[in-house]
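Down below is the structure, laid out as structure tokens.
A single protein chain has been omitted from the complex, and every remaining protein chain is retained in its original position.
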Amino acid sequence: MHQSERDKETLIKNLRKIEGQIRGVQKMIEDDRYCIDILVQLAAIKSASHKIGLKLLESHTRGCVTTAIRDGGGDDHIAELMDVMRVFTK
Amino acid sequence: MHQSERDKETLIKNLRKIEGQIRGVQKMIEDDRYCIDILVQLAAIKSASHKIGLKLLESHTRGCVTTAIRDGGGDDHIAELMDVMRVFTK
Amino acid sequence: MHQSERDKETLIKNLRKIEGQIRGVQKMIEDDRYCIDILVQLAAIKSASHKIGLKLLESHTRGCVTTAIRDGGGDDHIAELMDVMRVFTK
Partner (left out) sequence: MHQSERDKETLIKNLRKIEGQIRGVQKMIEDDRYCIDILVQLAAIKSASHKIGLKLLESHTRGCVTTAIRDGGGDDHIAELMDVMRVFTK
């Protein structure tokens, strides 16, 4: 079960934005910008990565997990979902 | 108070690594890779951004904050440090 | 869909343990114990609360969400699951 083309475009657009933010932070460090301002940018990057992860979790649950459950199974998929949530929310 | 040249190099090296990971995630989405694998990558990106933030917090505290306290002040710097920690640990 | 009696007992046992830890922190503050030691205890409380939440999320997904999907629906349950994950992982 894959992302729809539209979802994929949105995800990639958001990832490109994060890529730009990461490059922005590199420049801030090169330019000796004030630490606090850099930290605020890093917090924004973490938060944006988290939001993308939640989006993926949602489409994965709606897709793979739902299909597996409808096919009479799903136990393994739910176990896997919980494992990744443990890693992702650490 | 700035980062030392050596610290700056390490920070930028680590940020370039994250930039590469972000591009890797874009490619994984384009290639319809399995969501769980993408989520593990996103968790790694969040964790790496967090570590860079902690490094910056440390050098900022050792630098700016310490200097301000030694100069007989520091109250504003500590307030600002706590504000950024609130944002950063959200 | 409810927790099994056994799961409920485990959850309540773990919550009682956290309750004891919270009282321990109160005593540490009354006794002017070293801040760092108190913070380590608070980190343990946060981590234990998080683990209980993940356990509940898992049994909820295996229970309510799976049942709803098997009954041909589940969309609302998945939306609700994602909403609570947004709150829970903030």
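All chains are identified by letter, namely A, B and C, in their written order; residue positions are counted from 1 within each chain.
The rule is simple: a contact is a pair of C-beta atoms (placed from the backbone, for glycine too) under 8 Å apart; a residue touches a chain by one contact, two chains touch by 3 or more.
Just so you know, these numbers come straight off a predicted model, no measurement behind them.
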Which shown chains does the chain we cannot see touch? B, C
Can you list where chain B touches the absent chain? 50, 54, 57-58, 61-62, 66, 69-70, 74-75, 78, 81-82, 85-86, 88-89
Residues of chain C in contact with the chain that isn't shown? 2-3, 8, 11-12, 15-16, 18-19, 22-23, 25-26, 29-30, 32, 35-36, 38-40, 42-43, 45-47, 49-50, 52-53, 56-57, 59-60, 63-64, 80-81, 84, 87-88, 90
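The working rule: only the chains that are shown with their structure count from here on.
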What's the contact topology between the chains, one of line, ring, star, complete, other? line
Of all chains present, which has the mean Cα position farthest from that of chain C? B
What is the distance in Å between the mean C-alpha positions of chain A and chain B? 17
Separation of the C-alpha centres, chain B versus chain C, in whole Å, is 28
What residues in chain C touch two or more of the other chains? none
